[in-house]
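For this depiction, one protein chain was excluded, whereas all remaining protein chains were kept in their positions.
Note that the chains take the letters A, B, C and D in the order they are written out, and that residue 1 is the start of every chain.
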Amino acid sequence: MIEVKNLHRHFGGFRAVDGASLEIETGSITGLVGPNGAGKTTLFNVVAGVLPPTSGQVFMAGEDITGLPPHTLFHKGLLRTFQIAHEFSSMSCRENLMMVPGGQTGETLWNTWFGRKRIADEERALRAKADEVLEFLTIEHLADHKAGQVSGGQKKLLELGRTMMVDARIVFLDEVGAGVNRTLLNTIGDAIIRLNKERGYTFCMIEHDMDFIGRLCDPVIVMAEGKVLSKGTIDEIKADERVIEAYLGTGLKNKEAVG
Amino acid sequence: MRTVLLFGAVACLILGTGFLQSWNSALLILNMGLISAVMALGVNLQWGLAGLFNVGVMGFVALGGLAVVLISMPPVGAAWQAGGGGILLGLVLGAATIVAAVLVWARTSGKLRGWGTAGVLLIGMVIYRMVLDPSVEAVEAVDPALAGYLGGLGLPVLLAWPVGGVLAAGAAYVIGKTALGLRSDYLAIATLGIAEIVIAILKNEDWLARGVKNVIGLPRPVPYEVDLQNDPAFVERAAGFGLDATTASTIYVKIEYGLLFAAVLIVLLVLSQLALNSPWGRMMRAIRDNETAARAMGKDVTARHLQVFILGSAICGVAGAMMTTLDGQLTPGSYQPLRYTFLIWVMVIVGGSGNNLGAVLGGFLIWFLWVQVEPMGHLLMSLITAGMADGSWLKAHLLDSVQHMRLLTMGIILLLVLRLNPRGLLPER
Amino acid sequence: MSGNPYQDDRGNKDASITNPHGQGTLIASGTQVRPMPGGDGPFLIGENMTGGYGKAGPDILHGCTIAVEKGEIAVIVGPNGAGKSTAMKAVFGMLDLREGRVLLDGEDITQLTPQARVRYGMGFVPQTSNIFTSMTVEENLEMGAFIRTDDFRKTMEQVYELFPILREKRHQAAGELSGGQRQQVAVGRALMTQPKVLMLDEPTAGVSPIVMDELFDRIIEVARTGISILMVEQNARQALEIADKGYVLVQGANGYSGTGKDLLANPDVRRSFLGG
Amino acid sequence: ASHSNEIKMGIILGFTGPIESLTPAMAAGAEMAITEVSESGKLLGGATVSAVRADSTCVDSAAATAAAERLITSDGISAMMGPDCSGVTGAVLANVSVPNGMVMISPSATSPALSAAEDNGLFFRTAPSDARQGAVLAGIMIEKGITSAAVTYTNNDYGKGFADAFQAAYEAAGGSVTLSAPHEDGKADYSAEVGALASAGGDALVVLGYVDQGGAGVIQGALDTGAFDMFAMGDGMIGDSLVERFGDDIAGMIGTAPGSDNAGAAMFAEMATAAGIDGTSVYAGESYDAAALMLLAMAAAGSKEPGDYQSKIFDIANAPGEQILPGELGKAIDILAAGGDVDYQGATGVELVEPGEAAGSYAEFTVEGGALTVVGYR
Partner (left out) sequence: MDLLNGVVALANFVLIPAIAYGSQLALGALGVTLIYGILRFSNFAHGDTMAVGTMVTVLATWGLQAMGVSLGPLPTALLAIPIGILGATALVLLTDKYVYKFYRAQKAKPVILVIVSMGVMFIYNGLTRIIIGPDDYRFADGERFVISARTFRDMTGLEEGLALRTTQVITVITAIAVVAALFWFLNKTRTGKSMRAFSDNEDLALLSGINPERVVLVTWLIVASLATVAGVLYGLDKSFKAFTYFQLLLPIFAAAIVGGLGNPLGAIAGGFVIAFSEVGITYAWKKVLVYMMPPALEPDGLVQILSTEYKFAVSFVILVIVLLFRPTGLFRGKSI
């Protein structure tokens, strides 16, 4: 689905991403882990069009998408969620979802004046779909609440819900787990798996919680110092000496002993 | 409910002017209030809907004014003969130079890029000046006291209103494309600057609209009072109302203007309301709430901002054209940022940013105060100084300062509203 | 968005007029500079705290009590939005309490401003934006020692020993560090005040496992020097491991409390809050 | 009853704005004429005449229009003295006077463009068009052997029109203008303008601006950098603050402003002094004359209706008839009442030419020993 070729992104003299090459297979849930400062978020930002690359290329299903702006990528089916939820806070949860699909008739000014009928039909369909998604996420009771006033975890669900409003091909998740209560995280994990299975979404997620990664992801890519260090199943990764040294540390063993 | 009450209150103020001072004054305030409301509507579109901070309203208003001259004044034949072609050619060359420079910039790289672009610009500029300057001189030499410019197209003046909008929109496109395209958004300073440049061009390019020599006697969309007074039928009808011909004709003309302005305001208001309560409006609110997320959800934020900026500016342009039509003359020297930019902002903020009706209300209310604060200030100062000895220095000084109360009052009103009613008199929803 | 009309910027991002960088969100309560006589009890206690954001905002805390003893580690866990961060802010005086009080070392500090509390020996590392990004690492530490009038070289040396990577990067702008390194700067900054109590809001969020272990180790070390530690953690299991005392907050009120071990052993708590 | 016996005259001048230092004397001048007539008790069977002031701001046409509108529709004036600056004069004429059929005489609007304005015979001015002043100033300079000059003018209709007129006349007389550059009033810095003017060079710098505004700034810059030491100036620059500010630094300068050496000027100055006004202030005399003309025309027509008396203004101002000087308004009314004819001279030797403006006579000024002095009239 996504192929990153020899990607560089430098900040001044600093090489945040330093020749990373990786592939994300269609239909997979790929994990992206690595020590702090490895360049994961930066890589994400370059792929999602937020930052221009210093050099290198990004392909999506064989098409060169290097440096395209986020909104263009969205229409190609590349979606992302944010580490800190980016809800539209003054709008209701339903509206948060309804605004997602692109190319709505009513988004063209002219049509808002002379195409009222068509808009009304479309809106009905959108509304039905949004309610469906809310139900899927088990937050249908929040449909009319302002998105700014629901809890942090619910906002994250909403983030995920937005990806369900259109037919996404690949979704990038930036640390969905950070700061999320574990119980809720499990719900989110379930949702991700269902989307992957039922809708065929490809996922790529940055995460530090190895349990969560372990439950969802195959394969897992490890980054360090701007490069790809290794790639494999979670067990392969956990066994990889270089990964243990750079990222997991030996503390992991103790922890497992405790847990 | 609140809306009705507040609009009622403003209506009372204007009616009060009619009863206490004169109906002519009241109608004049009403007409300028209508124009101000349109301007406020434009600024509200930009600020209320998209958070775009336009501090160059004056420039767009002035462009609207220019449109009136370009459309409605008769062409000056002699001037066209003297240098019309040359000027047009010069302008085309100038535009071509910029296009060429941009192309060179885009197509080349390395050292060649900088020098090549600079070279193209320099050579282009020289040719442009060589073609333009003599023609301009020739045009400006044609009867400078009365003409000295190319004149307009001699078309009906009402046509100038939409054209004013188009002119303003064109300028807004260039500014928006540049300022909104920068890595961060630098719209405020860009508009502040462009407004000054527009005024500078209006003042100094005499061939365009006589520059500071002003164009007076612009055609009107309504009859002339004198003609009415000479029309026996009109005089008779006026007499039927118990009015003398002069008063009747002046009031009649003002009412006609008022109807025209009101029509424009209502059309614009309806269109904006329709747009606001539609997926388009929802998209704009989403962008306002969280730009990054909107972008990631496939909304082209820059394009939408540009769209709103252009629309808002166009509305200001239309208002500018209406105002110049009402004035009957274009006087570039009278465009002042305090009056045409900051005052409009006060209208929007006081009225209620994000609420179109609020902006309209603000337009009426603030314009009323702007006009009436001076007489009210007089009264106030007379009261304050009543106890002071006649001829005392302070008393004289205070009475002299009355006209400056205007600015002070506007500031105080703005601050009070921002403090007590930060969303404005008519808040958004 | 809190619905505060004064904070409605309509999405304006105009760089030529506004600079949203680093703007504060905390509303400091308190007016006094001296603590009042209080009573006996734990070293630091927020007692029966009730309050919310702003003058008119809804209550977020409902009679919540949190305490920590000298040299001990207390951990607050709970679902998102339970009010953990809010409780921390309340203890630190960045929120108007409508009821309840805060005692430090037997003195009532409820009416103190946050600055004054720093002077009385409290240190706080917020959940996010907890470093001065445009200042160098060293300047960050200096700012931590802002209220100190004595020589703080030695403390700085200690911080560098605790976090050696910081010594390497001392002249680099802190904003250029990675997430984990920033977290270390943040804790280092708080330690520079030589606090008696250190309050940490999710110090390990977004930190790689290796750094997390490192941080927990350091935190234990800090506690051993006699500094009380009050922290919020989502990595609840590791945190409760090392905690002397644990609180589970639910909707702004105490749900469960006990020693770390007790809570870990409580099946209810495990199921509802620790993810099974 | 009292209605018919009360005549109000609007005085609309820029009490705020760029010529605010000139307007108080102008208004006072007009009010002198009003008081004189009123106290004579002879006009229209003893009507009292009073003045109503309004602010034209000199630059803001909308404000001026509103003020004029108020004068006519709510104060009920019968004649309008003003406005002052050419821009607002055009606006008030087109939007207020013509629609309402109000006679207005501007004492100081000098733009050549106004000669062609559509006015229905309602608009007059006691100041001559700048076209003439430009020629006068150019003539003086050529006479003095100054054959090349740089010109800077205030960037408005007055400055621009004046500069154009000057340049045309100067070049026709054999002079050469090295650069004609405008300056904006109230701007931060004039170094750029001074630099360009200095570079263009010339024997003198011609400054056609306002003394309270950018004009002084440019002169200051030119003096400071030593770019010019000979100056020529138009009427907007002739004022007390000029010498207050520059004193002998501009000794020998050439200045022109409307003025005449007829007996009336001296008489007016004397009357003004007695009334505590500076009668030599620019346009004060013109203002007196403007007010007087309208009042005498009323007397001649026997009506205060603008429509009735507008046609009489030319008759009053020009020969034949007995010459009338300032202070003789009562006498004039008597003559008119007796069916006689008057030729109003007033403070400025009024002589109207078509389409209703002063033929124009100018005083030539210079600075000598730190004082502004008149050296002759033309």
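The definition used in the following text is that contacts are C-beta pairs under 8 Å (C-beta built on N, C-alpha and C of every residue); 3 or more make two chains touch, one makes a residue touch a chain.
All values derive from a computational prediction rather than experimental measurement.
Shown chains touched by the undisplayed chain in the intact complex: B, C, D. One of B:K254, B:R282 or B:R406 touches the chain omitted from the figure, and that residue is B:R406.
In the full complex, chain D touches the omitted chain through residues 16, 20-21, 155, 179, 181-184, 186-196, 198-201, 212-213, 216-217, 220-221, 224-227, 241, 245. Against the chain not shown here, chain C presents residues 4, 6-10, 12, 14-28, 92, 94, 114-115, 118-119, 123-124, 126, 129-135, 139, 142-144, 146-147, 189-190, 193. Looking at chain B, the residues touching the absent chain are 51, 53, 178-179, 182-184, 186, 188-190, 192-194, 196-197, 200, 203-204, 338, 342, 345-346, 349, 400-401, 404-412, 414-415, 418-419, 422.
Definition applied: only the chains that are shown with their structure count from here on.
Once the centre of each chain is set as its mean CA position, chain A and chain C turn out to be 29 Å apart. Chain centres here are Cα means. That of chain B falls 32 Å from that of chain D. In chain D, there is no position where the chain touches two or more neighbouring chains simultaneously.
In chain B, the residues that reach two or more other chains under the touch definition are 288-290. Chain contact summary for the complex, chain C toward chain A: residues 1-3, 78-81, 127-128, 176-181, 202, 205-214, 234, 236-238, 241, 272-276. Partner chain B is touched in their complex by these residues of chain A: 48, 50, 69-71, 74-75, 79-80, 82, 86-91, 95-96, 98-100, 102, 104-109, 112-113, 116, 119, 122-123, 162, 166.
Across the interface of their complex, chain A is touched by residues 271, 274-275, 278-283, 285-286, 288-290, 292-301, 307, 311 of chain B.
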